[in-house]
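Missing here: one protein chain of the complex. Every other protein chain is in place.
Think of it as A, B, C and D in the order they're written, each chain with its own count starting at 1.
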Amino acid sequence: MEKHKQEPSADWFERVERDEEKAQEISRPSRTFFQDAVRVLFKNVPAMIALISLILIILMGFFGSSFSSYGPNEQALERSNLTPKIPVLENISWLNVNGMESSVYEHVTAEQAQANAEVRFGDDSEFVTYTVLSEGDGSPSSGQVRADYDRYAAAGMEDEYFYFGTDRLGRDLWTRAWEGTKVSLYIAFLAAAIDLVVGVAYGGISGYYGGRVDNYMMRFLEILMGIPNLVVVILMIIILEPGIISIAIALAITGWTGMARVIRGEVLKLKGQEYVMAAKTIGVPDRKIIAKHLIPNVMGLIIINTMFTIPSAIFFEAFLSFIGLGLQAPEASLGTLVNDGFKALTTTPHVLVFPAVIISIIMISFNVLADGLRDSFDPKMRDR
Amino acid sequence: ACSGNSESGGESAEGEEGQASGDQVVDISISDEIPSMDPSLVTDQHGMQWTGETYEGLYRTGEEGDPVEGIAMDHETSEDGLTWTFNLREDAEWENGDPVTANDFVYAWQRAVDPDTASEYGPYMMAGVIDNATEVSEGEMDVEELGVEAVDDYTLEVTLDKVTPYFESLTTFPTFLPLNESFVEEQGENFALEAENTLSNGPFKMTEWSHGESMKFEKNDTYWDADTVQLSEINAQVVKETSTGVNLFETGELDRVSISAEYVDQYSTEQSFRTIEEPSVFFLKMNQSNDGPLANENVRKAIAQSIDKEGLADTILNDGSFPANGLVPENFVTSPESDEGFREANGDLLPTDKEAAQEAWAAALEELGTDTVEIEMLGDDTDKAQNINAYFKNQLEENLEGLTLNVKSVPFKERLRLSDEMDYELSVSGWSPDFVDANSFMNMFVTDGGYNQMGYSNEEYDALIEEAAGDSADDPQARWDAFLEAEKILVEEDAAIAPLYQRSTAYLWNPALQGVYYNAAGHDFEYKWAYVDEEAAE
Amino acid sequence: MIEDQREKLVEVKNLKQHFKTGRKTIVKAIDGLTFEIYKGETFGLVGESGCGKSTTGRSIIRLYEATDGEVLFKGKNVQGKKNKKDLKDFNRQMQMIFQDPYSSLNPRMKVLDIVAEGLDVHGLVNSKEERKNRVYELLETVGLNKQHASRYPHEFSGGQRQRLGIARALAVDPEFIIADEPISALDVSIQAQVVNLLKKLQKEKNLTYLFIAHDLSMVKYISDRIGVMYFGNLVELADSEELYKNPLHPYTKSLLSAIPLPDPDHERTRKRIQYDPEAYGSNENRSFQEVKPGHWVLCNEEELAEYQGAALT
Amino acid sequence: MARYILQRIIYMAITLFIIATISFFLMKFLPGTPLSAQERLSEVQQQIILEKYGLNDPVPIQYLNYIWNLMQGDLGISFQYDNRSVASILETRIGPSFQLGIQSLIVGSILGTLLGIVSAIYHNGFMDRISTFIAVIGTSIPSFIFAGLLQYFVGVKLGWLPVATWGGFEYSILPTIALMIFPMATCARFMRTEMLEVMGQDYITTARAKGANQTSVVFKHGIRNALIPLVTILGPLAVGLLTGTLVIEQIFAVPGIGEQFVSSVMTNDFPVIMGTTLFFAFFFVLVVLIIDILYGIIDPRIRISGGDR
Partner (left out) sequence: MEKILEVKNLSVSFNTHDGEVQAVRDISFDLHKGETLAIVGESGSGKSVTTKALMKLLPEPQGFIKNGEIMFENEDIVKKNEKQMQKVRGKDLAMIFQDPMTSLNPTMKVGTQVMEGLIRHRNMNKQQAREKAIEILKLVKIPEPEIRMKQYPHQFSGGMRQRVMIAIALACDPKILIADEPTTALDVTIQAQILDIMKDIQAETNTSIIFITHDLGVVANIADRVAVMYAGKIIEIGTVDELFYNPKHPYTWGLLGSMPTLDSSEEELFAIPGTPPDLLYPPKGDAFAPRNEFALKIDYEEQPPMFKVSDTHYAATWLMDPKAPAISPPPSVQKRMQADKAKKGVLK
């Protein structure tokens, strides 16, 4: 059918001894399953962005507060509720991080509106600049004046910069936000860690021994799950008194059931795998089968599950703060900060915005990263 | 001696009389569901508020803060001041048409004191005031023995235990409201559990009660003074989140909502912004019962003097509250001889003085023989309280070197429980008077007093209070002096408590809502004379 | 008779294995199985999917606790309670090669550790060095090389994995190996590699095999004797040549007639024999009988006579 | 089927009994009595009150009484609301929570499912990105922030819907939206994964080989199979809504059971806490039962074999 272009020379037609060794060669470079997973993960752009964001946030949690000279609990009422002011960025007007507090006053005429504003600022009027937005024609709210109040100047700290502003007590929100991040992450990691240990052990034992043991353990689990976790967490917190450790414990007490079920299911599946049988026929003791054959093979699942546990713990902590069962003042977590800010959503939005953004970034990052991990640990996904 | 000074509803209501115009419907928010509408059982602010509006007692607190005609038209007091005879009006009716008679009072009061009713306020308000109340409440005497008697349908005779100058003011309190015996007995367990299980004789009647959600009070046409009542409907909506309340106010769904510090800055220049000063005083309770550092007077003095109350009131509370330098609030009671208020008379006791505080602290440390002290402070867990707690921690730790203050924030009920068991060191507490008399504050701290709860005991103080209640009860000036003296001992000499601030509440208040009066004791707001003047809002 | 002179290595007696699958439902995976395996032979087990071949293998090696009956290995009962030492001993002497080359190797372990696991458990090596060398040796035995020791299973092809499985089984120097469909998941071109290897090993180490498969031509090629299973029971057992030349049980006949052979001419002329279990009736009054020396069939008296007649001709 | 359900109901009862027992003894550990303001009460009164709540009996007797009453549907009397029975408190509060919960579960899961399907159809396309983004945001931002923003912008600024409180249907819209974001996002994420999984199955290739077009492949063959696993997460989602309602009810001033629960916790109202816990647990086991039945309806493989999974 096909003609080859160049007549091959005759000596090419010599027999070559077959090299048995060579025939068994594996051309692919050697890579472990994990290395493969990591490689796939590294190619997943969103997951990498998420990972980097997380690393940055964790670093900021540890070192962020050292960028400010104020401690997280240092108060000074004279600098209460300052708006954010960030060097360099303060010159970009739409970012609104110049430490100015802008508000619009309305009245029948601009003059009246300004008068109204002056009442509000009282003694501090010298720090306020007024811009007339509309002169007004005598009808209600037609006169509009924008007042830009230089809070920093009024507080006598023109040269200070509070990147995230301050709260009512005059505490530096930058420091508090990163301290809070640290605390929140700590709670989440702690909860996830307890969760992991208990869940993996319980699920592993139940799945591995199967039969009656499994049956009873699962019935017990179902009953535990029948108690809404919210109720348990709240009861635990009442018993243990609010605090970092008790919140983590309370979260873990209900959290591990999910992990246990997942691990059990997987172990149940894995123990039917022939390599487990092979180990049994060799005489490997149960303990070692669990440790060497089962656990490493559910590792991917464990990691993914933990990744999903962490954001939900952060979520739950925020939620507990919201219903008033969070940390004790003056301790800060992202949850308490968001909760504080929420109350002043319309008046001092900066109190809410920064912790809310951080919490959202953490949550999104963990979720995206966990999704990415799931894809990279799943061989089916890998080929797609 | 019922000289109260109740703040009138608002500046705009003062001066010229407004005219009712537009729909006479008012929507307000309350922060919690009412636990009870049974006058004998109410304990909370909202319950008292609405029993106060749906019932009419012997007297009602009037516009000027003094008792005005209620079911009683007037009364006579016997020579010895122990027998009070009230003449009741004959035209007063219950919602169901039954006349309001002296027997309704006898029944209600006996019911309140009866231990089976398990009323908290019944024995508390009546014991030591009405003859035999203590014995009845302890189950030692029959309820019939209580010193109250219906001479005839419209004459009520009350025998007091001892001379009680403020008894007239007491009669406005919910526990002293009448009850329709046949109705209450008929309802049995269900009495006052739902709107249809209540029976009103006051300016308003409860017509709807959606638990946890809202209540509706409509004008009670059978009320003897119905002509005066202008509002046709009051709706009380349960709103727990301040922001939600503000949003509802913004959209016109509420006519009045209380706001937190955060919103004050935003609304302080608005026409609808209003603060109402209350005779509620907040102070640090210092538990002296155990051998903790607070048993040391210098520690207490140091703590009391080192908090910047000015900043607390102006920046953190930011709702019109102001520093308190004494136990008895400002604008509460005045001297029997002049218009001078209690506060002015007694001056600032133990005001903020950081230097003095540090001196006291140094002395205290020396006495204790240590240079680090750890104290736990009990506080509420509301958002406002959390801020206050954090502030105190900072203030105290900054000013008093070597002090570590551990904050423990707990729900209100839990704080009460811990106080009860004296399981605390420092506690941020507040007190609102139950009747308009300095004694409502002062009798708290006598040795083993019900609310002492901190092991404070000073014989001199006890003697002064005893004297005011007993020997000099009918000598107003002597009483007055005794209270002044006692307060000095309590606050200045012993630093048993550290007064913090007197509370005001900031409201967004629809300017159209007028004629609402604030009461110093009993129920907070009086709507009998309230009206909506849409024109005033413009 | 010839059999008597050979040593019985494994004796399966009336073995039953029932699984509870639901509250009430029981799957009788094997139901009263009896046969022997002699030392040094390859015993082939064939039958359709789900007839209980794997279950038989697994019960023999104690992966399942038998419902009833016994399995004697070198005269000792394998089933029932055992002390640790006996178990270990037993584990050394009997090994298994699995069907699925993908799920039979732990994906998270290096080949070195997979193969050495048996050595570790039974304390067969004393030093790291020795362990490594022993593994290299084993790898070479199965036609792989040293380099492979540091790799992970997923890097190997099916045939190579199957050889790893064999190396793992060989590590403890067993006498008896159960090969559960060791080639059915392999490519045609690879199957021969594994079969050749198994044969070579048998010769070198005097191994005894229980070879389970459903590919009859391969089973015939490798086995000395073959048992045909149908629904948890043996229906026929004979020397392999005998079985192919002279199948007696209708199921065996049907099975043999269904095997497609790589010979177009043969295929064009083949006649299939259908087996209709309903027509055949239940096994209630049938028992496993020796029709002629070494040829057993599940039959009743009537059939026995008929079969014996057929066997004679 | 009937036998199966009966068996499940018995099982439910046992679960509830155990939960009741656990919560009873848990409560006994906690400090606090109905005597909220002890100092005002005389000794006699205190005794009378304790008697009323049966707290004078030894704990085992109290327990037996509690269980006995429970079996008769009597959950006791609230500590906080004088003379009010726990049952009547729950009764008035269940309605709004139930409405919010059901609405947001239904709307959320349907929208989420659709998003997930869209995602799977336009795998890696623009629509996929958008819906994945929505899904991630939805699971990442606390619901109370959504609630606050919705209330302020839609309620106050735009004035389209009531800001808060409880009334007709329109009052339930904003809280429903705030509450449904999480289930929606979860369903979307889950559905996307499941759909992708299903779309890779052999029978989908079979369907395509028959010449079926994309719509028919997705809707006739894909969705149903992807829905089967989705059903399993509806249980946890439904229960998870409890957490949401708690906050959403507070923000939107809805008189629901979640809000009641928080305030009972704050006031140590143990009978109500226990009653609510039991109610929540009952709700949970009920949801699980419903889901199992639903499972059978959607998946013919389970339907026939009688539900023993």
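The definition used in the following text is that contacts are C-beta pairs under 8 Å (C-beta built on N, C-alpha and C of every residue); 3 or more make two chains touch, one makes a residue touch a chain.
On a predicted model such as this, the values are computed, not experimentally measured, just so you know.
Visitor: In the intact complex, which of the presented chains make contact with the chain not displayed?
Guide: Displayed chains contacted by the hidden chain, ordered by label: A, C, D.
Visitor: Touching the hidden chain in the complete assembly: which of C:Arg6, C:Lys20 or C:Arg272 does that?
Guide: For the chain that is not drawn, the touching residue is C:Arg272.
Visitor: From the listed residues C:Thr34, C:Ser217 or C:Asn246, report the one that touches the chain absent from this view.
Guide: Among C:Thr34, C:Ser217 or C:Asn246, only C:Ser217 touches the chain that is not shown.
Visitor: Among C:Ile190, C:Ile212, C:Met229 or C:Cys299, single out the residue that touches the unshown chain.
Guide: In the complete complex, the chain left out is touched by residue C:Ile190.
Visitor: Suppose we count only contacts with the excluded chain; which residues of chain C make the list?
Guide: 48-49, 143, 157-160, 187-193, 195-196, 199, 214-218, 220-221, 244, 254-255, 257-267, 270, 272, 275
Visitor: Please output the residues of chain D touching the missing chain, sorted low to high.
Guide: 123-124, 200-203, 205-214, 216, 220-221, 224-225, 228, 298-301, 304
Visitor: Give me the chain A residues in contact with the hidden chain, please.
Guide: 1-4, 8, 10-16, 18-20, 22-24, 27-28, 39-40, 43, 382-384
In this section, only the chains that are shown with their structure count from here on.
Visitor: Using mean C-alpha positions as chain centres, tell me how far chain B is from chain D in Å, no decimals.
Guide: Averaging C-alpha atoms per chain gives centres 40 Å apart.
Visitor: Go ahead and note the Å separation of the Cα centroids belonging to chain A and chain B.
Guide: Those two chain centres are 46 Å apart.
Visitor: How many angstrom between the C-alpha centroids of chain D and chain A?
Guide: 24
Visitor: Using the touch definition from the top, which residues of chain D touch two or more other chains?
Guide: 148, 152, 250, 265-266
Visitor: By the touch rule stated above, which residues of chain C touch at least two different other chains?
Guide: none
Visitor: Which residues, counting only chain A, touch chain C once they are in their complex?
Guide: 20-21, 24-26, 28, 30-33, 273-275, 277-285, 292-293, 296-297, 299
Visitor: Looking at the complex, which residues from chain B come into contact with chain D?
Guide: Per the touch definition, chain B meets chain D at residues 32-33, 35-36, 38, 41, 43, 115-116, 118-121, 123-124, 137-139, 189, 193, 210-214, 237-241, 243-244, 247-248, 250-251, 253, 411-414, 416-417, 420, 450-451, 453.
Visitor: Of all residues in chain D, which touch chain A in the complex?
Guide: 15-16, 18-19, 22-23, 26, 29-30, 136-137, 139-142, 144-145, 148-149, 152, 189, 197, 200, 239, 242-243, 246-247, 250, 261-262, 265-266, 273, 276-277, 280-281, 284-285
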